[in-house]
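In this view, the complex is presented without one of its protein chains, the others remaining in place.
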Amino acid sequence: MHKARTNPFNTVGMHGALILYTLIALFPVFVILINSFKARKAIFREPLALPDSDSFSLIGYQTVMRQGDFLLYFQNSMIVTVASLFFILLFGAMAAFALAEYRFKGNLLMGLYLALGIMIPIRIGTVAILEMMVATGLVNTLWALILVYTAQGLPLAVFILSEFMRQVSDDLKNAGRIDGLSEYTIFFRLVLPLVRPALATVAVFNMIPIWNDLWFPLILAPAEETKTLTLGSQVFIGQFVTDWNAVLSALSMAILPVLILYVIFSRQLIRGITSGAVK
Amino acid sequence: MSVPRIRWHIIVFLAPATLVYTAVMIFPLFNTLRLALYSEVAQARVFVGLENFRTLFFDPIWSEQFWNALGNNFWFFLIHMLVQNPIGIALAAILSHPRLRFAALYRSAIFIPTILSFVIVGFAWKLILSPIWGIAPSMLDAVGLKFLFAPWLGKEEYALTTLALISVWQFVGIPMMLIYAALLSIPDEILEAGEIDGITGMSAFWKVKLPLILPSIGIISILTFVGNFNAFDLIYVAQGALAGPDFSTDILGTFMYRTFFGFQLQLGNPHMGSAIAGAMFAIILVGVCIYLFGIQTRMRRYQL
Amino acid sequence: MTALKLANVNKSFGEVQVLQDINLEVEEGEFVVFVGPSGCGKSTLLRVIAGLEDATSGEVTIDEQLVNRTPPSKRGIAMVFQTYALYPHLNVRGNMSLALKQDKQPKSVIEERVATASRMLNLEPYIDRYPSELSGGQRQRVAIGRAIVREPKLFLFDEPLSNLDAALRMNTRIEIANLHRQLGTSMIYVTHDQTEAMTLADRIVVLRHGRVEQIGSPMELYNNPTNQFVAGFLGSPSMNFFPASLVHAGDDRTIGVRPENLHLADDGVLDAEVSHVEQLGADTNVVAQIDDHQITARLFGQHFIEEGQNLRFGFNSENAYHFDSDGLRLR
Partner (left out) sequence: MTRNSLKLALAAMGLVAAGAQAQDVTLTIESWRNDDLALWQQEIIPAFEAEHFGIKVVFSPSAPTEYNAALNSKLDAGSAGDIITCRPFDASLALFEAGHLTDLDDMEAMNNFSDVAKSAWQTDDGSATFCVPMASVIHGFIYNADAFAELGIEVPTTEAEFFAALDTIKEDGSYIPMAMGTNDQWEAATMGYNNIGPNYWKGEEGRRALIAGEQKLTDDPWVAPYETLARWGDYLGDGYEAQTYPDSQNLFTLGRAAIYPAGSWEIAGFNAQADFAMGAFKPPVRNAGDTCYISDHTDIGIGMNAATVNPEAAKTFLAWVGSPEFASIFGNALPGFFPLSKTPVELSDPLAKEFVSWRGECESTIRSTYQILSRGTPNLENDTWGASVAAIKGTSSPAELGQRLQDGLASWYAPQQ
């Protein structure tokens, strides 16, 4: 019965196209990873060869580990990313719920206001942000970064989440109201669990720029104790000397954690993105 | 007549997001954009109205750079629209095939570039395309196409297109995921109805699926637009703030950064920088409005 | 004792006026059905009663208490939703007991009420299942059970049967009727299905464009509609309307005759060409054309009539209703 509908030629064609694109997608990552394990000469002699007993070298990783406290940098990045995501999701979902659920004066205006931030690069507000952080004593604390990333992530989060919140059954929320649940309980107990996939989508979209950002760590929290991993690895892309072993190793080390975070969220992401289908 | 009561919970729900967003984003942004109306004369800030914008648009020194950057920006956007989105749609169409095996695997692999940082992307592609390191030339050589190779990132005529394609490579996962979701949300009954009417394979895609996912394509287009006109990092990482060769890869983002913060011996000029940022904001706002009021409202949405 | 009183209730969303000047009293133990085409405001009215929407103006009184400012959970009502709205993360027991827990009822009371309700609704075997593990009919019964345990003064049903298939719909309809008899509580039931309205209601409220068209017992409305809309809305197949000029030249009124009141008569005033015949076994529905007017006749028993045949129909004048050009009944 399936035979009548699937053309074997098509199947081969589809897999062919996908495999081709997958190769294109992964190739550069592959190049970086294999070369991070090679000695300097081998990187240049045979960039595409896998490291063998001759060319294998951990010198890059050793340099990186020696140069800074990468475990601390990693911890800082982790704290900043996870805390920012937490606040983006919590605050964003709350605001999205208010916009999606309640009819009130200025609802539309509020929605537009919250979306404005998507249109201007936050970088140009740097000086004002920095002044504020200095005034509040938050400079060189991870809080400064968490606040900025939270603000930066909110517009898209509100935008996406309110779309999803509208899909949550009105009857369910009303049933809760009639059963005496407060608006807060309805939000936290009924609605949030149902939009979990959407939360994952927002998390993935926001996680990447936060983890990878170089600018705000540099400006707001450049102290050794608060350095993030991306800022830490920037040390190796220097002005006059470029230690490629170290650069490649640092980049490889920076890829892994995002990859892991992505894997954690990705099941939910797919469900989130596709849940429009089930309603 | 009942006086409407204050619904405190709405305020509670909105307050945290609004406060953080207003304090850390809107306030600093507008505080900066305000600078566009001032100029610095002898260490003092002087209100000059729209003078900076006049300079930006009409003084040849500035306007040449501005129009160049704007033109490049449109080309950058066009490539994304013509390459990124069709590829994303095509991949999604294949992935959404109901009996495809390993779909999850492909999907994750293709999404991986999207999660990489610009530093990694810029670095990796510069290595691969480098005529010195020789990955791209030797790979072309292997298939007998060596003559096609050129130092793409270094040639005025190719550099911007090359960078746009790298950016496409990085972000193709986003349209793919969104379209994939839209395709999955088309009920099977509709496709089966088509099948019975003899609409299968490619024609099913063109005649049934595509019209139904048009709203998603619209959203992707506007996200691409906003993203592209705010783009900065990839070009900065790959070509530096001067967006070489000879400003051929200069887009509004790099132009703004260079002007606002200064570069090398060029001192930062927050006033002109803010003027450029203001112009960028206006362009994006106009684009978004055209979409919202011109296209989105006219686009037919089908109840699925 | 009145269970519910609505006085001059108005509701508008921005410019759009959804409910206009609604007045209604529901007696203790009465079963009232709101009926009307979609968009007539019947669901909104129910939600105003429940407190899910605030009335723009007017008074809502439940059990002699003015409840305009009372949150839904304190109004002494329970509601059954069209989509059941079961909490997906709670099992059947949890769904039924949540409201009581929220109300800080003692454990023993909660257990007893849940047990009674589940016995009543034959839900005992499923008490530990989650909504996703239940069939549509079972979910509907859980939704009703969730309403029962609260022992409300007023039950509200929002099109509770429209997601069920035909057979189940009839069964559940009977169950609801039984439930009403057992509990003796006032119920308000919203539907667009006139059969449900006729079979369940003590009184029917017909709504159109946010206004009450007529209130009365099913038979009152059936026999004595105040206007053409109500006359056409109740009864199936619905009432035939044709210009009186077909009967008396120069008469500009509209005549309405129910299908069962049309009979075959050689001297009948209506000369029509049969376009379609429905054999139902006990009855035969004949659809026929008079010029561009279509009429339906319901004939008792089995008749063998061919399409294309010309027939003459007659009716007794006491069975004819007359309406003016605004649709108002002329007596």
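Per-chain residue numbering starts at 1, and chain names A, B and C are given in the order in which the chains are listed.
As a convention for this text, contacts are C-beta pairs under 8 Å (C-beta built on N, C-alpha and C of every residue); 3 or more make two chains touch, one makes a residue touch a chain.
Computed from a prediction, not measured in an experiment: that's the story for all the values here.
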In the full complex, displayed partners of the excluded chain: A, B
Listed residues A:Y21, A:F37 or A:W143, member touching the removed chain: A:W143
Per the touch definition above, residue among B:L160, B:A241 or B:V288 touching the missing chain: B:A241
Which residue of B:Y21, B:F171, B:F205 or B:F261 touches the chain not shown here: B:F261
For subunit B, the residues touching the chain missing from this view: 43, 61-62, 126, 129-133, 137, 149-156, 239-242, 244-247, 257, 261-269
Absent chain, residues of subunit A that touch it: 40-41, 44, 67, 76, 79-80, 82-83, 86, 126-127, 130-131, 133-134, 137-143, 146, 214-215, 218-219, 222-226, 234-235, 237-242, 244
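In the analysis below, only the chains that are shown with their structure count from here on.
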Distance from the mean Cα position of subunit C to that of subunit A, given in whole angstrom: 52
Where subunit A and subunit B are represented by their mean Cα positions, the distance between them in whole Å: 17
Numbers and ranges of subunit A residues touching at least 2 other chains: none
Sites on subunit A touched by subunit C in the complex: 103, 169, 171-172, 174-181, 189-190, 193-194
Subunit B contact footprint on subunit A (complex, rising order): 2, 5-7, 10-11, 14-15, 17-19, 21-22, 24-29, 31-32, 44, 47-48, 87, 90-92, 94-95, 97-99, 102, 104, 110, 113-114, 116-129, 132, 147-148, 150-152, 154-155, 158, 182-184, 187, 204, 207-208, 211-212, 214, 230, 234, 237, 247, 251, 254-255, 258-259, 262-263, 266, 269-270, 273-274, 276-277
Of all residues in subunit C, those that touch subunit A in their complex: 13, 47, 50-52, 71-74, 77-79, 81-89, 98-99, 102-103, 143, 146, 150, 158
